[in-house]
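In this view, the complex is presented without one of its protein chains, the others remaining in place.
Now for chain A:
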């Protein structure tokens, strides 16, 4: 059953979900957000990618910042870059002379005559997980639905490497992406934030100071309080005192 507009979830949520379901819930369900150096850099890169419009380079129309959505999968977002390349000379003329809107119509009318390729910019280097590929694939699902095309491959451009990595949208990647979207919809409608499980990736997580993974989900607070109060009751005077040293934060 298709989703309604109100139910659409941002494409980036899938990446959050694959990185850590709790992170996805903290950001999208609880709407907490912490900026750190990495997210800020990412925003800059994206702003540059999204500010530009379309441009012609040889026989390819490069469209930047295209708004995307899929009602079938309940997704909404934006593509950094989508490249349109015609399969023959007549279409090449259409490509050069038609305004963007007309171009989309031409693609819809004859999907087989065009090659549509999404390209996503990522800071840093390829991740070990498949979240970047899933995000690109999710963009592809949107593009396919909007333009009624079939897209076989796209690419990821990593800031550190400065070159493109091909991504094939095979059945497996598509299934992973669709499943992630479904999982996210479930998480979102449940409103329940999964418990934290502290692991190495937490140290790179921009939400660590809001998530508090080391303490969350463990029945420690009551014990802690009991100990604090009994120590406080047995002390002669507090030991720690910020007035004792002139160190400042």
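Just so it is clear, a residue touches a chain if its C-beta (ideal position, glycine included) is under 8 Å from a C-beta of that chain, and two chains touch if they have at least 3 such contacts; residues count from 1.
Going forward, contacts and distances are computed from a predicted model.
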Chain not present in the shown complex, as UniProt names it (candidates "CRISPR-associated endonuclease Cas1", "ABC-type Fe3+ transport system, permease component", "Decaprenylphospho-beta-D-ribofuranose 2-oxidase" or "Acetolactate synthase small subunit"): "CRISPR-associated endonuclease Cas1"
Residue of A:4, A:31, A:97 or A:128 touching the missing chain in the full complex: A:31
Candidate in contact with the missing chain, chosen from A:96, A:125, A:161 or A:214: A:214
Option from A:67, A:152 or A:231 whose C-beta touches the chain left out: A:231
Full-complex contact with the absent chain, from A:14, A:138, A:181 or A:196: A:196
Chain A residues that touch the omitted chain in the full complex: 29-32, 34, 191, 193, 195-196, 209-210, 212, 214-222, 224-225, 228-229, 231-233, 235-243, 247-249
